[in-house]
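Here is the structure we will look at, set down as structure tokens.
Every protein chain but one is kept in place in this view of the complex.
Entry: chain A
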Amino acid sequence: MIPPAFEYARPSSVDEAVRTLADGGEDAKFLAGGQSLLPLLRMRLAFPELLVDLGRVPELRGVREDDGTLVIGAMTTHHHVLHDPLVRRHAGLLAAATATVADPAVRHRGTLGGSLAHADPAGDLPAVVLAMDGELVAVGPRGRRVIPAREFFVDYLQTALAPDELLVEVRVPKTDGWGFKYEKFHRVAQAWPIVGVAALVRRDDGHIAEARVGLSNMGSTPLRAATAEEALSGASDPDAVARAAEEAADGTRPAQDTSGSPEYRAHLARVLTKRAVLAAAGMG
């Protein structure tokens, strides 16, 4: 497939990137790892006039600690996220979910920020960052602001980012001491999840003190299984977890497409939530 013609710019700083996009007018777009945008261009589903390539902006890459929070540059590739010692130590759920993204070639190019800004509800990482109660840091002509993940995902492929804003950082609280599990159900290794469930569980004295459950592909945005989370609180045995997981599809509106019906997705959400929480709680 052949994309329509576009102009191309490659800034070397965040400021320059934001300025270049602003100067490029309405049809300018940031290009991160290209794993979602380039297919859209090649299928002629998007017609930007200018692509602002973020590939050479060093300040957008890397992982650092900020007290109880991990700060991950938006252009950090999946490969680097997955192998980063800080991520592995303090954000195991993110590392585990990132390991399931597509294949090594995609993980070497695709970025955490790109995948969140694209906001495909079938992506693995939006639900994970949502389950972690992460925050997204945006920079635009009007300055810098922090957006909680719960407010970031607005609709299908739509975020709270203004058209002239750039996602620069992903901040996730350290989850030391939490159990975690990402249950991804897909038909081939490279495919998106039909349903994905990201579970974080904090145990206290043999029961579940707090559970956070993020759902991939159960609606037009990534979702939290709020009813199930509530029901999981205090659960102390697998039967209680299973009962709580029955609520996992509550409030969701999964799509009908070639990979599954809404009924099947709802069923999967329940089964996978049970499995993910049991594993995260060490009850599996």
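Just so it is clear, a contact is a pair of C-beta atoms (placed from the backbone, for glycine too) under 8 Å apart; a residue touches a chain by one contact, two chains touch by 3 or more; residues count from 1.
As a working rule, contacts and distances are computed from a predicted model.
Of "YibE/F", "Xanthine dehydrogenase family protein molybdopterin-binding subunit", "C-type cytochrome biogenesis protein CcsB" or "Sugar ABC transporter permease", only "Xanthine dehydrogenase family protein molybdopterin-binding subunit" is the UniProt protein name of the chain excluded from the display. When the omitted chain is restored, the residue from A:His83, A:Arg145 or A:His267 that touches it is A:His267. Set against the missing chain, the residues A:Met43, A:Val146 or A:Ala162 yield one that touches it, A:Met43. When the omitted chain is restored, the residue from A:Arg89, A:His108, A:Arg144 or A:Arg187 that touches it is A:Arg187. In the full complex, chain A makes contact with the omitted chain through residues 1-2, 4-5, 39, 43-44, 185, 187-192, 194, 258-261, 264, 267-268, 271-272.
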